[in-house]
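With one protein chain removed, the remaining protein chains of the complex are shown where they sit.
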Amino acid sequence: MIQSVAFIGLGAMGYRMAAHLPQHFDTVYVWNRNFEKAKQHATEYGTQAVELAQAVQADVIFSCLPTSKDVEELIASVKIKSGSIWVDCTSGVPESAKNLATQLKLHNIDFLDAPVSGQTIGAETATLTIMVGGESAAFEKALPAMQAFGKLIKHVGGSGAGFSVKAVNNMLLAVNLCSVAEGFTALKAHGVNLHEALDCINASSGKSGVTETVLPQRILNRSFPLTFALPLLAKDTGIALDLVREAKLSAPVIALTQSLIQASSDLSEKDSDFSSAVKMYESWSKITIE
Amino acid sequence: MIQSVAFIGLGAMGYRMAAHLPQHFDTVYVWNRNFEKAKQHATEYGTQAVELAQAVQADVIFSCLPTSKDVEELIASVKIKSGSIWVDCTSGVPESAKNLATQLKLHNIDFLDAPVSGQTIGAETATLTIMVGGESAAFEKALPAMQAFGKLIKHVGGSGAGFSVKAVNNMLLAVNLCSVAEGFTALKAHGVNLHEALDCINASSGKSGVTETVLPQRILNRSFPLTFALPLLAKDTGIALDLVREAKLSAPVIALTQSLIQASSDLSEKDSDFSSAVKMYESWSKITIE
Amino acid sequence: MIQSVAFIGLGAMGYRMAAHLPQHFDTVYVWNRNFEKAKQHATEYGTQAVELAQAVQADVIFSCLPTSKDVEELIASVKIKSGSIWVDCTSGVPESAKNLATQLKLHNIDFLDAPVSGQTIGAETATLTIMVGGESAAFEKALPAMQAFGKLIKHVGGSGAGFSVKAVNNMLLAVNLCSVAEGFTALKAHGVNLHEALDCINASSGKSGVTETVLPQRILNRSFPLTFALPLLAKDTGIALDLVREAKLSAPVIALTQSLIQASSDLSEKDSDFSSAVKMYESWSKITIE
Partner (left out) sequence: MIQSVAFIGLGAMGYRMAAHLPQHFDTVYVWNRNFEKAKQHATEYGTQAVELAQAVQADVIFSCLPTSKDVEELIASVKIKSGSIWVDCTSGVPESAKNLATQLKLHNIDFLDAPVSGQTIGAETATLTIMVGGESAAFEKALPAMQAFGKLIKHVGGSGAGFSVKAVNNMLLAVNLCSVAEGFTALKAHGVNLHEALDCINASSGKSGVTETVLPQRILNRSFPLTFALPLLAKDTGIALDLVREAKLSAPVIALTQSLIQASSDLSEKDSDFSSAVKMYESWSKITIE
């Protein structure tokens, strides 16, 4: 039985995810590097803003940080309660998950890699998808805590499997971003009405998350709202490519897409939304996708 | 007012599409190269199996053939009624549509390129999507006839625009086929449960028509049912790449995907379903996507 | 026996190529759209600046124009002497060569596609390489005229074969330009001395025309002298890709390179040397290859 939970990393996602925990658990610790955020969360949602050393004494400890490196450094800096489960919701590196799981196991701590999808709206409405890697027993034990903010929660394999699925998902997003940019630029060059074309494609076999939501809600209306930064997508495509490389596989579309997203990220302002990857294509063709 | 319609080309799609016409029009001619098919259609649906010369005397003439070249040869061989509208439902070549439209206009005949999507099930239930290129007036006049088997019917631009949208749609399908094959091979190599992973991705930003239907219904269950032949998908990706080339655009993902689909088509049996494009990846990795 | 030769198109290459003809033939006509150039050539080299109608009365007629389209238009506008041989040194389109050869044959005129390599210095020193497509008999008859400015002169196949070889050569140049830019950017990012690295590579298996001459003479010294315009290289890579497409082959590296050169051409000033294709990579990485 989970008595206490902690949430470490109160960014755009974490802040909203942690907000659901007090409805299910009596003791909910929160911690954030910028500690004002933690105190604000405590005031707003009835969580307890505590020092990191105390946070890691919870039965289930969630983390949601920018990269696996951040998680590694944080874990290296604390003494975690024996018997606890660390659930890392970062979009992280599979290899890192394997290493952390092995290392923490020596101290009788379980590590689950449990990245989420569903964006801030999903975090707010507790309808996130969670793809979890790690041992089955730990998954079962941590499940009630994950259910506080997740809807579809799947145990996809051993350590690193959750991060792997997230990386592949984001890679598929990236591939669609590039190919839709290419295809719609070509359609516009040939005088096709993009809005009508989009309606047709969304009723056909070429549709994707990008054609259904990203293209109409972020690109065609030229809004590019920052909810997921392009450099982070570049990082995730890199994780996907590393998966391919480690297994000595051949994945030409993934390899090429990683290069293209990297180039478009390098060309963009730092705080660009992932959807602005299409602007590299627009600079090539002098055609605006609108 | 449309008094008579004709349907030329009673393949898997055309046969089902033409079946709806008698409910809306008194005079419905059908013609097929293998004429037995036409006679069978007449018996089954109350259409009239007539000679080609008579079919092209209808007010609206539909065609649904393998390639634009077939349509060009057929049109060159007949004398079409002045004032009629030719609605070509082939997945054809934009450049060919422009040429046919210009040429037929000299004889007071309109030409619409009107490829469909929705597969045989959509043809059966009259819920096809139709993406139409050509003049607005002709589109408006032919619309009631197209409504016999279409549900979402969009006028996407001038001559060739319909074919262009279909080609881009099929290219996006091809891109997803390749990238999903690459991503899921990598996931399996890392011990991930593909079925659970698929559930997660279908609830996330990387989803597509391929992850939602092709992967579960054709690939993971190893059925590869032939409904759309791989060489035809290779042809369509070629049409999309030609669109890019004609506009002197840069579309690396489209260009690469065309090569990959061409290679997988060259390696496959002639009657392979488009979904069997993944088998090239499986032969590289010795990993079966199941 | 060749009594008279003509040279049409006195650009940077043609002007120098035609200069050698008077040493070998008594009657040498020259013509250029900007006719002043022709008159200047006559003064400088003892050729005869004549009207186009007279030029095409020569036994062997050379042309060297920007594109096959220019050649087609020019040929369509004149009445060429029966029994003559038209030798087109343009970097042209194989399909166009086939069509022109067939069409001119009806008027008892031979057409050879005979693009050259060796740049202006090769034209000046009469050491050009000439790759010739067309009928053997015509090749043999025209050989003495081609020897006036060519050194290595090869009959590589039927009509279009010469243009095909030139297109593939230029595609290989483009591939090396891109991969060298990628590789040397990476080396510099890792602190490697590029000049020493280049010496090693030029003594190793990775060497190419690009590493041996283009990189040291145009890129590392930041000179980018205009001798062959980047848009023309983009055109030639397109011809190579069309060759692949017509034969329904799969050529992923060619397809990708065509896209990259097209993008770098679209991003460049119109009068950029082909070597400035590397600048697209430099804009991505903020690393200068020097």
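We just call them A, B and C in the order they show up, numbering each chain from 1.
Note that in this section a residue touches a chain if its C-beta (ideal position, glycine included) is under 8 Å from a C-beta of that chain, and two chains touch if they have at least 3 such contacts.
Not measured: the values here are computed from a predicted model.
Please pick, from C:P66, C:P144 or C:G158, the residue that touches the omitted chain in the full complex.
C:G158
Of C:S4, C:N32 or C:S208, which sits in contact with the chain we cannot see?
Spelled out, the listed residue whose C-beta touches the missing chain is C:S208.
Residue-wise, where is subunit B in contact with the chain that is not depicted?
On the subunit B side, contact with the omitted chain comes from 252, 256, 262-263, 266-267, 283-286.
Where does subunit C touch the missing chain, residue by residue?
94, 117-118, 129, 131, 133, 152, 154-158, 160-161, 164-165, 168-173, 175-176, 178-180, 182-187, 189-193, 196-197, 199-201, 203-211, 214, 240, 243-244, 246-247, 249-254, 256-257, 260, 281, 284-285, 287
Which positions on subunit A touch the chain that was left off?
On the subunit A side, contact with the omitted chain comes from 234, 238, 241-242, 245, 248-252, 255-256, 258-260, 262-263, 266.
Everything below uses one rule, namely that only the chains that are shown with their structure count from here on.
Please state whether the interface between subunit A and subunit C is built from the same residues or different ones, using more than half shared residue numbers as the mark of same.
Counting which numbers both chains contribute, over half are shared, so the two copies meet through the same residues.
Superimpose the Cα atoms of subunit B on the matching ones in subunit C and note the rotation angle, 0 to 180, in steps of 5 degrees.
Between subunit B and subunit C the superposing rotation measures out at 180 degrees.
Can you work out the whole-Å distance between the CA centroids of subunit A and subunit B?
Roughly 36 Å, centre to centre.
Between subunit B and subunit C, what is the separation of their C-alpha centroids in Å?
The computed centroid separation for subunit B versus subunit C comes out at 41 Å.
Using Cα averages as centroids, what's the distance between subunit A and subunit C in whole Å?
The separation of the two C-alpha centroids amounts to 51 Å.
Among the residues of subunit B, pick out those that touch two or more other chains and give their numbers.
Counting only residues that touch two or more other chains, subunit B contributes 249-252, 256, 260.
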